[in-house]
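The other protein chains are all here in position, but one chain of the complex has been omitted.
Here the chain labels run A and B in written order, and each chain numbers its own residues starting at 1.
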Amino acid sequence: MQAATTPRAGSALVPEHPLEDLIRSDRIPHIWCPGCGIGTAFAATLTAMKSSGIDLHKTCMVSGIGCSGRAAGYVKLDSFHTTHGRAIPFATGLKLGNPELNVVVFSGDGDLFAIGGNHFIHAARRNMDLTVICLNNLNYGMTGGQVAATTPHLARTTTTPSGNPDAPFNLPLLAWASGATYVARWTVLHTRELTESIQKAITKSGFSFIEVLGPCPINYGRRNREKALQTLKLYRERTIIRNHADPSDLDVDFTKQVILGEFVDKERPTCIENYDKTCRLPE
Amino acid sequence: MEFWRVPLDAQAIEISRGEVHVIEDRCKGCGYCIEFCPRGILAFSARFNKKGYHPPEVLQPKSCVNCHYCEIICPEFAIYSVDLSSLQPPGL
Partner (left out) sequence: MTGDEACAEGALAAGCRFFGGYPITPATEIAEHMAERLPQLGGTFIQMEDEIAAIASVLGAAWAGQKGMTATSGPGFSLMMENVGLAVCTETPCVIVNVQRAGPSTGLPTMGAQADMMQARWGSHGHYEIIALAPSSAQEIFYQTITAFNLSERYRTPVFIMTDEIIGHMSEKVIIPAADRIQTEWRPKPSGRKDRFLLYKPGKNGVAPMPAAGEGYNVHVTGLTHDERGYPEMSVDTQAQMMDRLCRKILDNRDDIIMTESHHLDDAEIVLVSYGISSRTSMAAMQQARAMGLKVGFLRLITVWPFAEAQISALAERVKGFVTVEMNLGQIHLEVMRAANGKVPCHLVGHPGGTIIAPDQVIATLKEAF
């Protein structure tokens, strides 16, 4: 046995896990399956929160419902696990109620883009000062692997047993068209780029959106003959980083090539700035 | 390794060294740290943890360059590396 496993982490001799102070360690291990990408994206979010230098006491995480929606339950910050699809409007109220707060929405593709799709486009249109991180695992994991608004055409899920007849959303294109001021996409394998992106998004004002592709080996992978490690290898072999790519080229199709990178980074007055300027009487 | 020309700052360059720590009972055995360790120093151990998974173990502790990749790819907060120089007093 290696010396590395003794003495115990957190003892006087061994420093704790670098994120120990930001997780509710009494709730770990979390509910996510072996190989699930949510934990990695969640850890990247916490790392970015720490390294960004923002006041963590003024930082909140809001989640909706689903596997990714459980993220709020593991972060040792003010955290809100809301109703299905409604993380963004809840976060909107939180931010408007106290503009000093840094509000990070962490949720899944089903939550943010099917049941909550309307809220996403409107928050982006208003340029609400939120950082929205979407863990896209291509299906509804919590309920056992049903087709989502992001499931690739012809992919098998429990509700598309002969393959998905529909086309998926191109999420960065949707975010771009709705007016988001920061848009990026990474996979959980591209952890460093992802962390940098999240850090940038948190410190930037306005509506930021980061799509994170992560495997759902149990519910999506199993039905589409993809083991967790194989999915990560696809992320390595079938992706290309192309910053500022044309948003209409950003379809997720791993039979071809998937473009990652930072696609939008622009400035626009935020919802609160516009409200103060337009609606409040001059002092 | 022999250099055809020795870089001028070869004496000044230090390769960082790390020490890997595993919180075994958090591990769910996905194998990401093992697969993606750039130095290939990790492997599944024969042991079972509390949940019945085989946590990783460090095969070549001296080869760790403290890149933290195992730490950031791990979905479970179960593995991390620390800078060895920060653990030991100088001269040890």
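In this text, a residue touches a chain if its C-beta (ideal position, glycine included) is under 8 Å from a C-beta of that chain, and two chains touch if they have at least 3 such contacts.
Model, not experiment: these values are computed from the prediction.
Which visible chains touch the chain that is not shown?
Looking at the entire complex, the absent chain's contacts are A.
Have a look at A:Leu19, A:Cys67 or A:Leu94 and name the one touching the chain we're not showing.
Once the missing chain is taken into account, the touching residue is A:Leu94.
Would you write out the residues of chain A that touch the absent chain, in ascending order?
24, 27, 57-58, 60, 62, 72-73, 76-86, 88-98, 100-101, 118-119, 122, 275, 279-281
Just so we're on the same page, only the chains that are shown with their structure count from here on.
Cα centroid separation between chain A and chain B, in whole Å?
Between these chains, centre-to-centre, one finds 27 Å.
In the complex of these two chains, what residues of chain A are touching chain B?
Residue positions touching the partner: 1-5, 9, 13-15, 17-20, 23, 25, 28-30, 32-40, 42-44, 47, 188-189, 191-192, 195, 228-229, 232.
Of all residues in chain B, which touch chain A in the complex?
Checking each residue of chain B against chain A gives 19-26, 28-32, 35-36, 51, 53, 57-58, 61, 69, 71-77, 80, 82, 87.
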